[in-house]
Each structure stands twice: as structure tokens, then as C-alpha cells.
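Structure incoming, see below.
The complex appears here without one of its protein chains, the remainder shown in place.
Our next item is chain A:
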Amino acid sequence: MSSSLSHPPAHLPPSVALQLSQQAPVTLRNTPSVISSYSLSTLWSAAETPELWTEYENLMLSCLRTGDEQSAGQCLERLTERFGAENERLMALRGLFQEAIAKDDAALKQVLGEYENILAKDPSNMPVSKRRIALLKTLGKTTEAITALNEFVDSSPTDAEAWAELADLYVTQGMYPQAIFALEEVLLITPYAWNIHARLGEILFMAGSTGDSSGDKYLAESLRRFCRSIELCDDYLRGYYGLKLATNKLLTSLPQASRQSKSDSTLPLPDLKTVERLNETATAKLSEIVRRSVSGECEGYDKGEVIAAKALLDSGATKTIR
């Protein structure tokens, strides 16, 4: 339980979030509310750890998600007592709290106004500017959010999180080339992130499936990205799933493409034979992963992902039978 409290809770399944927030009153009672660094009591009470405050923050997020505003408010209060109201991160957290309890769009706009006031005073307040962008997205002003995010990455180009967010925003707008560029920036900062390689492969695959002339280029590139993600991570279900999809698609489109002239200077399209072999490998690996996770040998995989992989394998099997 404490292990899941020490990491950001956004990806947790709802049941875990519910469990965490149900235990919040107990957790709050058991943890010290105020730790002062200049009193005699520090001699015998437990030492202050950085993890404690991370846990408060994550607990607050879980409580807000499940609607337990009282506990969330308590967490926020304790954090404020410790770090002061002028702390940048706490400003963002307080804004998040107000966003969560806002009744309607007018209240949200008021929060947005507060963010803008804070940013007018101190434009370098990173957490608050991130919150402002997130709130713009919540309000449905995606284009404004993209503009703001572009300014943000201009001033802080090594923030991988912002680049990844920008890529997702571009994808929602269907602007694939821009999204691909943003994700490539993420990969410049974290070159070994196997999930980002897979994500880039997915976006390239989506771009390749739109059906314009450069579709095969995108598909080939996506194939390479999926291969890289598998290279970085053994038995990566998402990577093999994408590899299978990309090779399936390439196998249908490559025979026509090979007749066209290859005049451009970019990387050549992969061999038909290579693609076939990759497809076979992906099928074999996927079926092995599905078999092993159904039999309960490995439990790390997401259940939904395994079901999707199984469905993909089944559809491929029926196609070959026909």
C-alpha cells in the first residue's frame, strides 16, 4: 500500500484509488501532522523523510479522484503548513484542488484567472504554467493549450513531460507530423524509454494508416520504432503488438510499393522477406506471452492488453485459415 502511495497515482486502476482514499482518514491519523525542525520533540519523534510529503501529495490526488474532498483538503493543509503557501508546487496543488471542487465552467475560468495572475507576477513558475495548460485542455481550448505549451517548451526545452503532453495534444488534433516531432524530442531527452518508442511507433502507424502517398514511409518508420522498443525491453507486449500490426499492414502494401520508383534519399523501405520474418516472430512471441499470462506464469501484463493481443492473434488465424 505504501509502495503505491509513493508513486504518482494517475495510472492506478480505479479500485486501487478507491482503496487508497478509503484508507485516507486512517493514514492521515497515523502520520504526524506537523513536523517542526526546531523543537525538542524532534529528539524522540520519528525523523522527517522526503517520502512522507510525496505520500501526502499522492494521497491528495487519489482522494480528489474519488471525491473525498475533506481528506484531500487535510493533505493540502498539512503540506501548506510545512512548505508555506508561496511554494511553487503547492500553488499548483492548490489550483488543482480548486479545479476539482469547481462547480461549473465559470468557477474554472476563475481558477484560470488566478493562474494567470500568478504567472504575471512570476512567469518562471513551472508547475503553475503546467496547470494552466492542463486547465485550458480541460476547458476544451485545445488550440490555446497547444500555443501555450509551445511557449513552454521554448523556454524549457528539456522538459520531457511537456513534450510528451504536446505530442498527445497534437494527436488529438490529427496533426501527426508535429506529434512525431514532439515525441522525437522526448526520445532525445530519454533515449531508453521503451514505452515512448512504442508510443512513437503507434503514432507513426496512425499517420501511416491515413492513406496518403507517404503512408508506407510512416509504416516502415513505425516498424523500426517498434523493433527498437522490443530491443530495449524483452517480451514487451505493446511492442510486439504494434510490430504485428505494422508488419500486417506493410505486407499488404509493400508489393505495390516495390513497383514504384525509389528515388528519394531517405531510408529505404524494408525487404518483403524481412517484414515477413518480423511478422512471424511477433506472432510467435505474442502467442507465447498470451499463453504464459493466461496460465498465470507472469502477472505483470495488463489484462486488457493481453485480451487485445489474443483478439489480434485470433483474427490473424482466421484470415490464414480462409
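Following the convention adopted for this analysis, contacts are C-beta pairs under 8 Å (C-beta built on N, C-alpha and C of every residue); 3 or more make two chains touch, one makes a residue touch a chain; residues count from 1.
Quick note on the criterion: contacts and distances are computed from a predicted model.
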item	value
Choices "Magnesium transporter", "Multifunctional methyltransferase subunit TRM112-like protein", "Vacuolar protein sorting-associated protein 35" or "EKC/KEOPS complex subunit BUD32" - which one is the UniProt name of the chain not shown	"Magnesium transporter"
Contact with the hidden chain (one of A:232, A:251, A:272 or A:313)	A:232
Contacting the left-out chain in the complete assembly, out of A:160, A:272 or A:308	A:160
Per the touch definition above, residue among A:138, A:178 or A:209 touching the missing chain	A:138
Absent-chain contact - pick from A:14, A:50, A:84 or A:268	A:14
Chain A residues that touch the omitted chain in the full complex	3, 7-8, 10-11, 14-15, 17-18, 61, 64-67, 92, 96, 99-100, 102, 127, 130-131, 133-134, 137-138, 160-162, 164-165, 186, 190, 192-196, 199, 231-237, 298-301
